Structure formats: C-alpha cells, structure tokens
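First up is the structure itself, then whatever we jot down about it.
Missing here: one protein chain of the complex. Every other protein chain is in place.
Going in written order, the chains are labelled A, B and C, and every chain counts its residues from 1.
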Amino acid sequence: MSTFTLAQVAEHDNTSSCWVIIRNKVYDVTDFIFNHPGGPQVIMDYAGQDATAAFVPIHPSDTLDKYLPREKHLGALDEGSTRELRAASRNKGKSRDELRVEEAVKDKPPLGRMINVQDIEASFTSCPPETAKEILPYKAMAYYASAADDSISYSENARAFSRFFFHPRVMKAVSGVDPSTTMLGYKTSIPIYISGSALARLGHPLGEANLTRGAYKSGILQMVSSNSSLSYTQVAGARGSSEQPLFFQLYKHKNDDIAARCIREVEELGYKAIFLTVDALVPSNRELDTRAPHYLEEYENQGKIIHGKSTYKSGDVSILGTAGGLIVNNDLDMTWEKTIPWIRSVTKLPIVVKGIQCVADAVLAVEAGCEGIVLSNHGGRQLDYSLPPMEVLYKIRCERPDVLEKTEVYIDGGVHRGTDVLKALCLGARMVGLGRAFLYAQSAYGEAGVVHLVRILEREIKFAMASLGVRTVDQLAPELVERVDWQPLSPKL
Amino acid sequence: MSTFTLAQVAEHDNTSSCWVIIRNKVYDVTDFIFNHPGGPQVIMDYAGQDATAAFVPIHPSDTLDKYLPREKHLGALDEGSTRELRAASRNKGKSRDELRVEEAVKDKPPLGRMINVQDIEASFTSCPPETAKEILPYKAMAYYASAADDSISYSENARAFSRFFFHPRVMKAVSGVDPSTTMLGYKTSIPIYISGSALARLGHPLGEANLTRGAYKSGILQMVSSNSSLSYTQVAGARGSSEQPLFFQLYKHKNDDIAARCIREVEELGYKAIFLTVDALVPSNRELDTRAPHYLEEYENQGKIIHGKSTYKSGDVSILGTAGGLIVNNDLDMTWEKTIPWIRSVTKLPIVVKGIQCVADAVLAVEAGCEGIVLSNHGGRQLDYSLPPMEVLYKIRCERPDVLEKTEVYIDGGVHRGTDVLKALCLGARMVGLGRAFLYAQSAYGEAGVVHLVRILEREIKFAMASLGVRTVDQLAPELVERVDWQPLSPKL
Amino acid sequence: MSTFTLAQVAEHDNTSSCWVIIRNKVYDVTDFIFNHPGGPQVIMDYAGQDATAAFVPIHPSDTLDKYLPREKHLGALDEGSTRELRAASRNKGKSRDELRVEEAVKDKPPLGRMINVQDIEASFTSCPPETAKEILPYKAMAYYASAADDSISYSENARAFSRFFFHPRVMKAVSGVDPSTTMLGYKTSIPIYISGSALARLGHPLGEANLTRGAYKSGILQMVSSNSSLSYTQVAGARGSSEQPLFFQLYKHKNDDIAARCIREVEELGYKAIFLTVDALVPSNRELDTRAPHYLEEYENQGKIIHGKSTYKSGDVSILGTAGGLIVNNDLDMTWEKTIPWIRSVTKLPIVVKGIQCVADAVLAVEAGCEGIVLSNHGGRQLDYSLPPMEVLYKIRCERPDVLEKTEVYIDGGVHRGTDVLKALCLGARMVGLGRAFLYAQSAYGEAGVVHLVRILEREIKFAMASLGVRTVDQLAPELVERVDWQPLSPKL
Partner (left out) sequence: MSTFTLAQVAEHDNTSSCWVIIRNKVYDVTDFIFNHPGGPQVIMDYAGQDATAAFVPIHPSDTLDKYLPREKHLGALDEGSTRELRAASRNKGKSRDELRVEEAVKDKPPLGRMINVQDIEASFTSCPPETAKEILPYKAMAYYASAADDSISYSENARAFSRFFFHPRVMKAVSGVDPSTTMLGYKTSIPIYISGSALARLGHPLGEANLTRGAYKSGILQMVSSNSSLSYTQVAGARGSSEQPLFFQLYKHKNDDIAARCIREVEELGYKAIFLTVDALVPSNRELDTRAPHYLEEYENQGKIIHGKSTYKSGDVSILGTAGGLIVNNDLDMTWEKTIPWIRSVTKLPIVVKGIQCVADAVLAVEAGCEGIVLSNHGGRQLDYSLPPMEVLYKIRCERPDVLEKTEVYIDGGVHRGTDVLKALCLGARMVGLGRAFLYAQSAYGEAGVVHLVRILEREIKFAMASLGVRTVDQLAPELVERVDWQPLSPKL
C-alpha cells in the first residue's frame, strides 16, 4: 500500500482533485463530490485534510467500501504524518460544547430517577430532570429534536392523544394482567416497538447496538433505519440471539439495482420485514437543524445561545441540515401499482408501508396486499400540518374499520405514556412505535436506558390495563375510549 | 413483661431477625417484613432501631394489636434505654422542613380570612392566602396533593364544571332558601359530604376526629376511609352523639375472611353504610408523591426545592410512594356477580359502589341492586384520562336518566364552589363529596376549619339557589344548566 | 336647636345608646343599628364619634331626612367642638392611598389620549394608559371592579362578543351613516345608554350628575340607580333641560308601601320608565370587594398590596362588602303574577325588567306585558356562571325571535367596542348599556369623560356601520353576523 505525507494530501484541495484522510487512510473523492448525499460543501470543507472527526459518527463502517471504488482507496498516511495528526488532535483544546457535554454527563441523574418518558425526553429548559438533550452535542440534539416548519404536526401528534378519555370498567377480574402481543407473528413483551431512526451514534458511541441489545433484554421488537450509523451487519451482530427479530426500514433508492441489493443484503442478514418509508422522500424544512451551525458558532464564541437572535454573520444558510443529506437519492416516483410488486419480486419478506397519513391510502395499502401499515407523519419531521396519526387511526376506526381487520396497523408519533399506547390499541392499532425516546435513552444511558424505558412503559401499560378492567390486549375495545368534544389541557411535554 | 436495652434490640437489624421499637415497646416484625403493605424497605430502614416517629402518624393505634401476633410483642425498653431515646430525640435538631412548618403555622392567617374553598386548598405558589399546603410537612403535602401521571384527570375534574352555565330564573319566591337534603335516608344540612380520604393525621394530630366533630357541628355526613389513621373505633368515639351517622369506605381485602371481619367490625361500631371502592385496586403513578423523598433531601441540604431539577444522587426510585402501600392487598378479582352478593351475605348495611366512571357501569350497579353509586375517578389519583365525574353524570342524564331515579347518585372530584355543587344537583346528583378540601381544612385549623369550610359552601349554595329561583334542592332541574359549546375560561384553582 | 359637646356624644358609644356626628349635626341612631342595610358593624365603628367621612360619599343628601325620624335629629355640635373636629381633620395626615390618588390624578393623561373604552376602563396593571382605576381610592376601585366568585361571568360577558364575526357587505351606498335610534320612544344619538350603577360619588364628587350632564351633551339616555349616591331629586336637577329623559332602576323594597313611595317619587320627579331589577336580590360574593379592607390595611402599612398574600391579622371577614349593604331590603318573593300588576297599579310608567338571563324568562316578560327587557347578569356581579347576555340574545334570536318583535330588548355586560354594539343590534337588540365604563370615565374626567366616551363609541359605531354596508341601525340584520365554531383570540380587556 502506498503512503502519503500530510503535505502531499494537502495539494489535493479542490474540485479538480480532492483527497481526504479518514482514520489515517487516504481517499480520492473527486468523482464523488457532487454525488454526496450530504451535498458537496461538507466534503470541500475537508478537502486535502483529515476528515475523520466529521465522518465517523455519521457513516457506518462499511460506507467507504460500499460506495467508493477500490482504486480510490489510495493508501495510508506515513508514520510521521499519523503522529503529527494525533498530536494535533491532542493539542486542540476542547470546544465549549464538548466541555458542556462532559459536564452534563458527569452530572446526569441516576437512571432510577427517570420515572417517565418525559424525564428522558425532556427538553433543554423544561423540568423535570433533563437528561438526554443536555448530554447531547448541540448538533446531535438539533438533528434528533428538530421537526418541520413550525413543529405543529410534531406538537399535535402528542396533543391528539389528550383528546381521548377513558371509560374505565370496574368489577372485572384483572389479576395477572398480560400486556404481551405479536407483530407480524413475532412475540413482544409489550405493544411497543423501537421505530427506525437514523444516526444513533450521534448520541452514543455504541449507537444502534444499544437499541438492539436493549430490545433483546426487554423482549421487544426493533425496526432498523436505512440510515443507521452502524452497518446493517453490525446491527445484526448486536442481537442477543440469532432468533431476535429485526425489521428493516427501507428508503428506496431511485436506482432499482441499488435498492434491490440493499433489500437482499438485509434479507440475507436475517432481517424479518421490509418497512417501506413513503413519507420522507424529499428533504424537509427542519429549522432547528438548519440553524444549528449558527447557534453553535455563537455558543462557542459567547458561551450561550440566544435562540433566534444569533449574531452569526456568515453567508447563506444551507437548508440541508444533517437530515437533508440522508434522503437525497430517494425514488420520487414510487406507485402502488409498480413499487409493491417490484419489492415482492426481490424478496419474500413481508412488506409494511410506513408513512400512511390518510384513510384513502390505508385502503390502497390493503388493496396492494401489504402485511401492515404504519400510520405516521415521520414524527412531525416532514410535512407540517399532516394529520396526527392518532387522528388518522380514529378516522379509520370510524370510516373504514375493515382496514383494521385486513392488515396490521401500527402507529407512531407523540407517544409518551402507557395510556397513549392503550388509547391507540383500543381504537384498533396493534402496536405503537417510539423513535426519539429510544434515541434519547440510549444516548444518555446506553443499553440500560433502553431497558429502563421499556420498564417504565410496561408498568404504565399494566396499571392502565388493570384500571380499564382488561387482562389482555385483545380485550382493549373502542368502547373504552371516547374522543371528547372539549379542549382538554395538554400534558407539558 | 420482659425488658430490653437498645443494644439488645440493635442486634436484630436484618431480615433474619428484625426488631423495632415503637413507643418504647419492642416488637419482632421478622415475619411481617415482606407482608408490609408499604413494602419491606421502609421497615428495614428502622431495623434494630426506634421507629416511633415514622410509624405513628400513618398507623391507627390498633394496628399492632390487629396485625402482629401477640407473641411478637416482646416487651418494653428498660428505663435507661427509654431515657436515652428521649434525650436523643431532644438533642436531634429540627429539620428544615419542621422549622418551615413551625414558621408557617405561626404565620397562618386567621380562619376568617379564608373566604372560599380555594383559599383553603391553594397551592404553595398561588395566591390568594395560602394556608393548608404551606403548613403541611412536605411529605404530607406530596401525599395529599399528588395526582396520577400528568394530573390531567385531576385538572379536568375541576374544569368540567366550568363548561356548565346557568339559566337562572327570576321572579320566583325565594325567601327562606333551604339547602338541606338526605343521603341514604340520613339528614344533612347541605348537599355536601366528607369523602373518605386516608391519613388525616399526616396533617393534624387529631386527624379524622377533626372531620367527625366538624361534621357533627355543621350537620353534614362523613365517609370514613379504610385507611384512616385513627382506628375505626376512635373515629366512632369522636362522634358528637351516638346518632351521628358515619359511612365506611371499604377497600376490600383479597382475603374474604379479613374483609368480612373488617365489615363486621364497622357494622358493630355503628357505621351506617359500606362504600365499596372499585377505582383504586392497584397502586397508581403519583409522581409528586414518588419524587417527594428526593425533593425533601434537596430541601434539607440546600434550603430550597427546585421542582424537577433535583440533584439528589441516590439510586433507584420506588414508585410506591406513601399512596402505594395502602392498596397492596386489594381484591383484584371483584365482579358484580360475585362481590355484591358476598357483601350482602356479610352485612345488612346498604352498599354504595364508589368509583363508577362510565354509564355502562352505572347501569350495572343499579342492576346489582346497589343503594347508591359514587361517580368518581378517585380525585384524579388513579387512572389518568378517566373522564371527569361531572361528564359521566352528564352522560347518564342524557343517555340513561333512569339510573338517577333508581339509585342515589353521588359525585366527587374537582368541587370548589357552591355553583359546582348546584350544577351537579341540577343534573341529578343527590350529594357531592369533597376530600382534599376537608383534609387541608383540618390540617390547618382542626375541627374549626372543617366547620368553616361547610359554612363557606353553605353560604355559596344558598346564594346560588336563590339566584336560580329555587327554594329547595328538589327544585334543581336539568333545565337550569346548559353545557356550553365554547371553551370558557377556567377559574384558577 | 340643642347643641352638644364631643364629650357628650362620646358617651353614647354602644348599642343601648348610639349617637353619631354627621356634618356637625348629632343623630341618635340606636334604633337603626340593626336595620342598617350596610350592617351594624360599620355604624358601631363610629358610635359616639364623627362619621362624616364614611357617611358622605355613599349616602344621598336626603338619606337622614328620609330614613331617620325627625326626633332622632338631636341637634348640632357646639362651636368649640366643631372647631376641634375641623382641626383634628386638618392634623390627621393623609393616608397612603389618598396620597397615591392625588399623585395619580396629577399624572393622569389628557383626555384626548383615551382612544378606546379599554383605555378608560383598563385595570391597574394593564397597559395601555391606565386611568380610571388608578385614580380611584382603593375601596372605590374594589367596589366598582369586583365581580362574583371567580369572575367567570364577568370575563365571559366580554368574551362572548368575540365569538361573533361579521359578514361585511361591500358596494352599498354608505355616505351619511346615521347611528341614531330610540328607546321606549325616546331619541338617542347612538344605540348606547348609561346603565344604572350605584355610588358614582365614590369616584368623583359630582357623581351621578356627571353622567346626567354628559348624557345630555352627547344626546344619549341614562338609567339612574336606586342606589344613586345623589338623591333622585339631585339627579333630576342635573338634567340639561326638563325634556331630558331619565329612567329609574328600581330595587323593589320588601315593604310594598316603601316601594310604592319610591316609585311615585321618581314618577313625580319626571323619570320616564321603571327598570325593575330582578337579578340582584341577595348579596353576592364579590371577593375583591370583600378583601379590600385587608389589602388596604396592608397597603397603608407596607406601601404595597400583595394581592392574595395579605399579612393582615385581624379577625373575621364580613362578606358584606360595599355591595352587600345595598340590597339587604329587597323583595325576595316577587313573581310575574303579582309584582308586575302591582307596579302597574302604582304607576303609569312603562316597565322594563332588568336581569333576564334565559329565554324562558324573556318569554314570560313578554307575556307579562313588559315594555322592555334587559338581558343582563348584573355585569357578572351576582351569580357566577350565569350565561353571558350576548349568548342569551343569540338563543332568543334562534329559538324565540318573536320576543324581539314583541318587546324592546336591551343588553348590557362586557361591551367595549362599537363592533360589540353592532353585533348585538344585528341579532335584534335595540340598545346596549354600559355601566362600569361610564363610572370610570366620570371618576377620572367628570362630565367631559362621559362625553368623550360617547364620542369614542360613536366613531367606532359609525365606522363599523359603513364597513358593514349599512346606513341606519334598522338595516343591521342577523345575516351580517355569524357565531363561529372555533375559539377566537379574545381581546385583552
């Protein structure tokens, strides 16, 4: 293998010839600049330089092998250069944000203090015990927490649950309540699954592996994102046993061959279902994410962020934040007629469509033979003013209850309490997904956080089942809930 | 009787042999550790030591006689040890919280300054004149004030009343308004009763006796909790005359024999009805109660409590707060078919089911022949998002008005004004219960507080009756109220 | 006439013999103590002493002549005592509240700065330019501003208007808009009248005379309160011409003879109609009024009022504030069958019933032959949760529109804008009354304030008429307004 000096690499710092160093290896990415899902600028920021720190937390370990032709793997840094880089990294002081996170991690409350989902998910400024968001690097927080436009769908997703009240039944035998159920035939200890969400390593070095191991220990199911920051192989390797089921959240590539390769890869790795994502084909407007670099610069300079009053003076804002790059190659022309049969032709795995946002499409999904659907507006991260999934579920229950018989219906977005889960199940949902909550839990507490989160929800679900007078989830019926016609107070989330 | 030294007792500090001292007597509680309704940890905290201060305010005086076999009553401390304990107690400085309460008690406004229920119930931070909560020890406050999950049902219980407006009638003869009525045939001066609520001695040394005497002086009725902190005998003894009726709120023990013994005990003591509690069978999630120890530790260390930002660092949180222990032995498998006939077989007393939360169960209670029902969600302390009782009452009025003819219907939860009471009576309720308000009143002002609270409500009820154009409660009719279709402002509670 | 010394008077300081000095005259009020509408305590506070300062601003000049038998007018103070009193009054320093008011009066903005009704009515703490309430003595403010219980009806009265939106019509000829109309046949420049409200002299030495003169100058109509702080003769004397109509707001005395004397007195004085008040027969719970003495004491001692946290320590609170005393002798047993015919037997004046709060009573008033009704809940000062008059009007329009044809319907409560007035007229009201706004205006600016207030409303009414496409008030039709089904923002009031 050839070796290079830092000086040699530094000459290739332009679009005609662009080299970067990653983990002391040298790569020629000239041809890739304008195909980079995250846009060219972020590459050019490191042209001729070491890009390791920016590259590693976002990209799975097999990225370069998968996407950069072998002949562009030019060789290694020479030993002196490697030493030089290491010294430079040691000498570079820590940023304010890094110091803040170190402090927050030291101070974080014991896991046992987290007694509900909000404790774990709580925002920077809210009480009670904030944890996850404070211990996140600012950019990771901005990526995880941001939602579309004015965050209306994000907020309404949660508020939708607060419009449903219970008709609890008394004098029913409820000893030995059992919240277990199945999803696509796979057993789960409670009707909760981990929804696919990208870039878990932004929050914790073990990333998605925390989710997989936590799911195993608590007996629940996990959907793995196309944009996982561990490779699909690594995630599969993190399973507690080869029997542990994993589902795959597919962003279908516009190139059918690449898409087919991806599906076949996960099928071979033992993934058990394809969750085709259909609500996030184009990059959306997530303003917290977009403004993050400005706010962060301000924080580094002044020690505080004045949200909305940044004095940052540099030029144009790219509206492609961390999120944008992830979905640049999506197939924009999928249809029921073409795409579902095509996936069937590639794999035998069951197909679930994730991102159904109205009754009409739920019906079409059934007609297309899908094994399941996820009522979801992508956690309020894509089209603002998309109806809350809980409202869509309610409409399906009222207008087309047959859908709930003909396919498995899941729901995600805005879930914080065991009572939220039971409201959805009463209306006919089979399972409820949580995304951000698990990201925050693993960021703050790793695998133990994931297990603890499941335990909190399990306790709340079992209590609420007993209080409703039911022993098993199949007894949860529409009569147990009512959509009230007044405006209840919303919980502080 | 044998005597023991402190040193002898101190040797029995583990689960193999566990002795505690209470009021200078020595008890062997080894066999009881894991049957303790409040959990084993709280016993082990005092293993081999004096437990008097923790034991006394929570347990009725007959607890040890009732639940600990005679042979486990080992004997007494010797004289020297008794002196030593007394000296230690004298030398131990007061805690910050004790000092705070002393100060608050000294500063509390004269009773005459309390001009409405909110004055008495007001929270720590709200105006107007706070009283009850400030003078309570933090843990007592946390137990009294806490509600389930996000306190939605707690808040909505009160807000529900604000959706009902009056159609007052004018030009009706209203001199000599008379708000008296009966409940199960017993006369009451106003349509208000004291709802059973546990542990009154947490707030005042005379505890439930204040309620009983206050009820006597003001001519109203009282329901006594299974979890009274005075013994049922003591409460009966506090009556103003042997004619004063008391009702008994039963948490049915899972062991029928124990339950039957309890029912027969109160029947013999002269209690007049059994209020079977059916909405609080399993311990609920009351977060203020759960977090109390942490906040309190913080307060002792730092002089203030930052709600939600405790720096308390110790391990796991038990979600069994003060509340949890009280309902650990409940019968989870009660049914209409089995349980009501069983109670009938044990007692001749009328049976009222407390905790009806939907129309269907109100109908079943009538069919089961109950003499009355209480529409209640346990003051918002059990299942969050249980419908407000006032809404359930409204549904019964609209859907099954026959229920209101066939049995006596009572309601509790969220009542603060005479107008609230009249709204419920207009819709068909016979009586309205208040729990927390009486607890706060007796905590702050003892028996006089209870009487004063009744006087406030009496004045408000009489004024509102006259303003509605009615002279007696049986003239209160559904036509006098309207559920408005807009969102009115809620009173600050 | 006999003369007395201060020492002689001072001996009669008890309920067996009670003398007071008013304007240097001596009165024996022993027999009157327990008949005093304001309660005995306030008399006993001045027993054997000079009561002038407390008596004068509340009682019309003819009170003593009317209600105290001639033989109890004992005589005059001697000259020395008179001088002594005058000196004492000079020497007594001013109270903090008096100094505050002096300062506020000096600083009050020019009248031209008041550009809307809220400017004039604004509360202590609100922007924009506060005027009236700041320049009022605390007790006067508390009496004027207070409302019942939690002030829900008070607030909802105003918010009710905000649910009505316009369907403005364009391309209509609107030059020369004319907002004049008639009430009981009497001409008014705009569809606004001054509603009867008590004790105008609490706010300004000329009291009700300001209202009468202002009404004359601006061409509007006035209803004079039974509890006017000027005598009915004085008010009549303040008219701009003997043609200026005055209406009389009657609180019917329980003694028919006294009531008849009162009606005949005002008829002889030239009053043109009897507005029989039926919604304020019993003293209500106005907490700001009730708490005023405590807050004021606190203010005097500490220079600020902490609303709701008074440290005032004295004994029991009378819930009879300034308001209570005024309605102590009301006839509680009026009926349609008895009372209306009785009034007809006493007077030929038209009868308007003030305080109709539901559709059914509006119908009964028509059937009783009343010439008009006022939809009113007494400005939210009596029964809280009485429906807002605007809602009652809307119900009449929907359910019994014939009422609007058969009698004149007026409305008061919560009116702040010309648009509020037009909404009521569109639904069928003939006139709209304002009470507090005129009290505040005359308190701060005397007669000129009254005229200015009318001008503001006139400008707003004319503008809105033109914008709706109407030239005269009879063109205002139900089709021009809509009750929206969403919750609009309320104006800050």
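Methods note: contacts are C-beta pairs under 8 Å (C-beta built on N, C-alpha and C of every residue); 3 or more make two chains touch, one makes a residue touch a chain.
Since the model is a prediction, treat every value here as computed from it, not as a measurement.
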item: Among shown chains, those touching the left-out chain; value: A, C
item: Among A:43, A:141, A:353 or A:366, residue touching the chain not depicted; value: A:353
item: Candidate in contact with the missing chain, chosen from A:285, A:419 or A:467; value: A:285
item: Per the touch definition above, residue among C:23, C:187 or C:492 touching the missing chain; value: C:492
item: From C:174, C:288, C:346 or C:360, residue that would touch the chain that is not displayed; value: C:174
item: Absent-chain interface as seen on chain A, which is shown; value: 149-150, 152, 155-156, 159, 163, 278-279, 281-285, 287, 290-291, 294, 306-317, 319, 332-336, 339, 353, 355-361, 364, 377, 382-387, 391, 487
item: Interface with the undisplayed chain - residues on chain C; value: 107, 109-113, 115-116, 126-130, 162, 164-175, 417, 419, 423, 459-460, 463-464, 466-468, 479, 482, 484, 486-489, 491-492
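Throughout what follows, only the chains that are shown with their structure count from here on.
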item: Chain-level touch network, classified as line, ring, star, complete or other; value: line
item: When chain B is superposed on chain C by its C-alpha atoms, the rotation angle in degrees, nearest 5; value: 90
item: For chain A paired with chain C, centre-to-centre distance based on mean C-alpha positions, whole Å; value: 63
item: Chain A, residues touching no fewer than two other chains; value: 487
